[in-house]
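Just one protein chain is left out here, and the rest sit where they should.
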Amino acid sequence: MPEYTLEDLAAKLSLTLKGGNAKVSGLNTLEAAGPDEVSFLANPKYAPFLEHTRACAVIVDEAHADKVERALISKTPYLDFGRALALFTRKEGSFVGVSDQAYIDPQAELGEGCVVYPFAYIGARARVGKTCVIFSGAYIGEDAIIGDNCRLYPNAVVLSRVELGEGCELHPGAVVGSDGFGFTRPSPGSDAIQRIPQAGFVRLGKEVSVGSNAAIDRGALGPTTIGDETKIDNLVQIGHNVTVGKAGLVISQVGVAGSCRIGDRVTLAGQAGIAGHLKIGNDAVIGPQAGVAKDVPDGFQGGGSPLVDGQTFLRTLSLMPKLPDLFKRISKLEKELAELRGETDK
Amino acid sequence: MPEYTLEDLAAKLSLTLKGGNAKVSGLNTLEAAGPDEVSFLANPKYAPFLEHTRACAVIVDEAHADKVERALISKTPYLDFGRALALFTRKEGSFVGVSDQAYIDPQAELGEGCVVYPFAYIGARARVGKTCVIFSGAYIGEDAIIGDNCRLYPNAVVLSRVELGEGCELHPGAVVGSDGFGFTRPSPGSDAIQRIPQAGFVRLGKEVSVGSNAAIDRGALGPTTIGDETKIDNLVQIGHNVTVGKAGLVISQVGVAGSCRIGDRVTLAGQAGIAGHLKIGNDAVIGPQAGVAKDVPDGFQGGGSPLVDGQTFLRTLSLMPKLPDLFKRISKLEKELAELRGETDK
Partner (left out) sequence: MPEYTLEDLAAKLSLTLKGGNAKVSGLNTLEAAGPDEVSFLANPKYAPFLEHTRACAVIVDEAHADKVERALISKTPYLDFGRALALFTRKEGSFVGVSDQAYIDPQAELGEGCVVYPFAYIGARARVGKTCVIFSGAYIGEDAIIGDNCRLYPNAVVLSRVELGEGCELHPGAVVGSDGFGFTRPSPGSDAIQRIPQAGFVRLGKEVSVGSNAAIDRGALGPTTIGDETKIDNLVQIGHNVTVGKAGLVISQVGVAGSCRIGDRVTLAGQAGIAGHLKIGNDAVIGPQAGVAKDVPDGFQGGGSPLVDGQTFLRTLSLMPKLPDLFKRISKLEKELAELRGETDK
C-alpha cells in the first residue's frame, strides 16, 4: 500500500490544507477513523461527528473547515473523498503475465501487457486490447473485440462477436451477449414454441461497468448498445436490441425488455422494470420498483406502477394505506345521503 | 457463412417468390437492410417502411406483396423470418473434440460427437448424450443425465442427479439443481435456523431453454420439473418442487416459490412473483411485476398485485394516479353533506 502525507494529498487533489502535515494510512468514516486516517463530511447531517472524530484531517467544505484541527478544504468533499480513496485502494488480484493454464486460441490476438489468469478461455479470432486483465473462469467468445484496459473479473462471460470499448469492466458472473429471449408461440394453444434466432451482437462503449451476475442479451438483428460511461449494477437484465445512452446509472435488479431506447444520463433505480419497445428520454430518473409501460419524456422524474411523476407518486403512496378508511367514509356518505333523500322526498 | 439466393429461400421455406432471383447475404430490418439482405413485415404499423426499404426482398403476407419489388409471400411472416434467419445464424463457438484441459471423470460416459471445451468438469457416473456441447467452466455433477444435443454454455452448472432431456440449452451461468431454500426457524425468536435437507433433483424435459444466471432449485423430496419446450429467461428463480408444464414462457426475473404447479402453455411476464404452493392453470398469462397470491384458473389473463383480470387491472392502473383527486372529492362531499344535513335538520 502506498504512503502519503496530508501535503501529498492536498497537492494531488488540488485542495487547501489547513493545519500541520501528518502521515496518512487510509480513509475512513468520521466515526471509525483512527488518528492516521483521513475522513470527510459530505452530508451536513453528520456535522456533529466533526467534534469527536479521531481522524487526522477531514475533507470538508469551507464552511466547516474551522470545526476541525486539520482540514483538506474542498468544494466537492464527496468527490474529493472518492479521489483520495482511489489512492489507497488495491485492485483485485496481482497475478502477472499469461498463465499457461489458460486457453488462448492460436487465432486469438492478445495486446501488450495483458494479464490472463489460469482457466480463462479466449476463443478464435478474438482480439483483446492492451493491458487487459482476464481473470480465471472468464470466457471470451470467437471474434469478440475487447478494448484496451478492460477487466473481466472471475467467471465473466463475453460471447462471440461482442464488442467492448476501452476501460470496460465486467464483474464476476456478468454475461454479455447471450441470446435474447427470441421465442414465440406460433398460435394460441399451440404446444410448439418457435425460436427466432438471435443473430446480432452487443456493443459496449468506453468505461462501461457491468455488475455481478448481470445479463445483457445480444440483438436479434444488429446490436444491443450500451453508451460510454454507463454503469450497470448487479443482477440487471438488459434485453435484446435495447439501446442505453451514455452516462446512465442502472441500479441493481432492474429489467429492461427488448428494443427499448433509453436516453443519455438516465437513472433507473433498483428493481424497476421497463416494458418492451419503449423510449425513455434523456436525463429521466425512474424510481425503485417502478413499472414503466409507456414512453417517458426527457427530464421526467417519477416512480410507481403505473409510472407517475414524482409528486403524484409521493401523494399516492401516502394515500394507499388510507384506502380502507376511504371505503368506510364512502359507505357512510351513501347511507347518510340515502337518509337525507328519504327525508326530503317526504 | 452459407450463401443463398431468394429462390433457395423460397424453396427451403415453402414460400412464393414474387420478382426475380438475387443473392442474399443475410436478414435485417426494413430500415437497416442493405441491397443484399432480406427483410420482413410482421407488424402492419411498419408498412410505411416498405416504400423506402433497400432490402432485395421482403417476407410479407399476400396483402402487402404488391408494395415491394420482390416478395417472399408468407401466411406467417414473423415465423418465416425466424426460419430464414436460422439459415444465416452462426452458433456460439467452433471448438471441436474433447479438450485434454477438461476434467472428465473416468466413470463418466460421453456420447458420440460431443464437444468438451477446456475447463469443463464432468463428474463421476454422469451420462452425457450424443453431440452435446459443453463449454468452458461448465460443471456436470455426479450421476447427472444429459440428453442428446444439449448445449451447456460457459459456466452453466448442472448439479448431481439432475436430468436434462434432449436438446436442452443452459445459457451462461445458469444453475440447475442447487439446494432449495430449505431453512426454517424452529420457533419464533430463535437464533437457530434448521436446515431441511434438499434430497431431490431436477428434471428438464426436451428442448428446454434456461437463461443466463437463472436458478432452478432441486426438490426437497423428488423432482423439480420443467416440461418439454418450456423456455426460461435470464435471472429467473424456480423454487424447489415446482412443476412447470410444457411450452411455457417464463420471462426475465420472474420468481416462482416452492411447490407451485404451473400448467401447460403458461406465460409469466417479467419480474412477476408467484407465492408458494399455488396452482396456475393451463394457458394462463400473468402480467409483468404481478404478485400472485392465490390459485389461477385455466385461461386466466391478468396482472397486478394482487392479481386481477386484465380488464380490472387496466382500469385500476388508470385510476391509481387519480387517487389524490378522489380523496379531495370525498372530503368535499362530506363537507357538503354535513352542511345539507345541518340545513334540513333545522
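Think of it as A and B in the order they're written, each chain with its own count starting at 1.
Operating definition for what follows: a residue touches a chain if its C-beta (ideal position, glycine included) is under 8 Å from a C-beta of that chain, and two chains touch if they have at least 3 such contacts.
What you see is a predicted model, and the numbers here were worked out from it, not measured in a lab.
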Sole residue of B:G182, B:G281 or B:P324 that reaches the chain not shown, by the stated touch rule: B:G182
Among B:Y121, B:Y153 or B:F300, which one touches the chain that has been omitted from the display? B:Y121
Touch list for chain A against the chain that is not drawn: 26-29, 32, 76, 78-79, 81-83, 85-86, 88-90, 92-95, 99, 101, 117-119, 135-137, 153-155, 171-173, 207, 209, 211-213, 228-231, 233-235, 246-247, 249, 251-253, 264-265, 270-271, 283, 288-289, 317-318, 320-321, 323-324, 326-327, 330, 333-334, 337, 340-341, 344
Note that chain B touches the chain not displayed via residues 103, 119, 121, 123-124, 137, 139, 141-142, 155, 157, 159-160, 173, 175, 178-179, 181-186, 188-199, 213-215, 217, 220-222, 235, 237, 239, 253, 255, 257, 271, 273, 275, 289, 291, 293, 304-306, 308, 312, 315-316, 319-320, 322, 326, 329-330, 333, 336-337, 340, 343-344
